[in-house]
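The structure under discussion appears below in the form of structure tokens.
All protein chains but one are shown in place.
This part shows chain A:
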Amino acid sequence: MHHTSTGERILRGVLISLALIFFLFPIFWILLMSFQTNAQILRIPPSIVFTPTLDNYVSLITGELKTASGVLKLAFMQNLLNSLILSVASVALSLVLAVPAAYAFARYKFRFSEDIAFTLLSFKFAPPLLVLLPLTIYFQQIGLANTYVGLIWVYQLITLPLILWIVRGYFEDISPDIEHAYRIAGHSWLRSFLKISVPLAMPGIAAAALLSFIFAWNNFVFALVLASADKQPVTVGALAFVTASGIQYGQIAAAVVISIAPTLALALFAQRYLVEGLSLGAVKG
């Protein structure tokens, strides 16, 4: 048994609290800001006591921002929808492509398999700016610029290697004997992949999907260059809050709150699969 003294426990509690405050306070502050007017936000010293207002959310949802210099059009809801379409479709496509590929890399040693896997990973090392200019030109020529298909394709650079490498490790951890046992029981290769390998690698697949969703959601530079107004995700759309008449802190805060919500919801949903240690007790050893 591992014994911890009272002092140790207190110290641990204090450290954990400090870490939580450090990480959660900005989110808390943003949440407060989203219910404040610009004037309240810029007040010095700042105050926690204020009369909350829903104006920020209303203007985001209606798409009309009233500023000192008139009414501005906001495409926030469209941006949010774009973010959702791009991230969900990118991750879904990556899962369809990368999970079977990860299985192949985990189970079969074929010629150049390590090199191919590493090349796919190396796409993540290259700075995006390196490929952006040629990509923009090619996309304009083949008509993929400013389309969802084009963007989802480019997003594969972000999501596919990540899923491939994480899930590959999980497949490698599954004892091949378990799959063999299922085959010998009389099931085809495909059934054993779908009924044995994929369910057992589910914690890895869930983690990889969640991570790549976050990366796709947070992507800025690909979308900035390759998408025009109607295809822009929230990361790029948020630039609109920097207006001629000043920075709209209240709307930015509200936009941040709305745009972290899907990721948060997904994380909570995926948690179920992340913690499930399915392989426990499968094979002695």
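Here is the rule we use: contacts are C-beta pairs under 8 Å (C-beta built on N, C-alpha and C of every residue); 3 or more make two chains touch, one makes a residue touch a chain; residues count from 1.
In this text, contacts and distances are computed from a predicted model.
Engineer: Assign the chain not included in the display its UniProt protein name, restricting the answer to "Iron complex outermembrane receptor protein", "Cytochrome P450", "DNA 3'-5' helicase" or "ABC transporter ATP-binding protein".
Structural biologist: "ABC transporter ATP-binding protein"
Engineer: Would you indicate which residue among A:R12, A:R43 or A:R183 is in contact with the undisplayed chain?
Structural biologist: Considering the complete complex, A:R183 is the one touching the chain left out.
Engineer: Taking the entire complex into account, which one of A:S175, A:N218, A:T243 or A:T263 touches the absent chain?
Structural biologist: A:S175
Engineer: In the complete complex, the non-displayed chain touches which residues of chain A?
Structural biologist: Looking at chain A, the ones touching the missing chain are residues 175, 177-178, 180-189, 196, 199-200, 278-285.
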